[in-house]
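Have a look at the structure that comes next, please.
Heads up, one of the protein chains got dropped from this complex, but the rest are sitting where they should.
Take a look at chain A:
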Amino acid sequence: MSSADPASPGDAVALSGVEHRYGDVTAVGPVDLTVPGGEFLVLVGASGCGKSTLLRLIAGFEQPTSGSVRTAGTPSPEPRSGGGGLSAPVPGRGAGLVFQQPRLFPWRSVGGNVALALRYAGLPATPDRVNQLLERVGLHDVAKRRTWQISGGQQQRVAIARALAVENPLLLLDEPFAALDALTRERLQEDLRRVSHETGRTCVFVTHSVDEAVFLGSRVIVLTPRPGRIALDLPIDLPRAGLAPDELRGLPRFAALRAEIGAAVRSRSQEVPA
């Protein structure tokens, strides 16, 4: 598999000829894609275009029907050999995952959820470390609360803190803000932008919101519906830091990118009757 290896050192994700079928239906592919380390890649597409499946393939929850998926950061005792040191993904090793629903464990307190993630990673789960992680996603004094005593937006912040607890090089997010109200969603977008910039982690973010894609991504990929293939691959040449969210959204370039990506998403989604 490593013979025709497009991956270079420093890549975090490499997909080559990846296809995924459910029975007779091809959901994804073929897709060839490499994600360099430190990139914030956003996958955009209409509902049912297989973008979530693609993310689950990268997380290792699904196996491709054909082709290969390899990611960095699966910790292995052997020294990394060629091909950028990538290997087949194993769930829970190498990638933090945030789902559309927070999926917190209600039998544990907010802090207990983060502590559990630390413990699974073999890291010391001290209250200080837990609070530090919660504060990084903008939460204060919630560690002792029950998970249902905080708002939906706060729950999703905890889910992000939990995914950050394990110090993986890769963070995968599957429409994490889709179920939140518009205001909360914007705040979380800003904070995620800040956190990803601060931690320098490679992110793969799935969304159906074009605005969210342009705001968060350093690179945006538009997928075609059924089967999901790459329709547009666009670097986002906007400043990653130093601008307030409103200033960023006010840039003419922001509007231009949004229009271009929006047009690609719409033209592609018309191919499938709703």
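The criterion applied here is as follows: a contact is a pair of C-beta atoms (placed from the backbone, for glycine too) under 8 Å apart; a residue touches a chain by one contact, two chains touch by 3 or more; residues count from 1.
What we mean here is this: contacts and distances are computed from a predicted model.
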Chain left out of the displayed complex - its UniProt protein name, from "Heme exporter protein C", "Taurine transport system permease protein", "Malonate transporter MadL subunit" or "Multifunctional fusion protein": "Taurine transport system permease protein"
The listed residue (A:Gly50, A:Pro64 or A:Gly153) that touches the chain absent from the view is A:Gly153
Over the whole complex, note the residues of chain A touching the chain we left out. 46, 59, 61, 91-93, 95-97, 99, 101, 103, 105-107, 116-117, 120-121, 146-149, 151-153, 162-163, 165-166, 178-182, 184-185, 208-212, 258-259, 261-262, 265
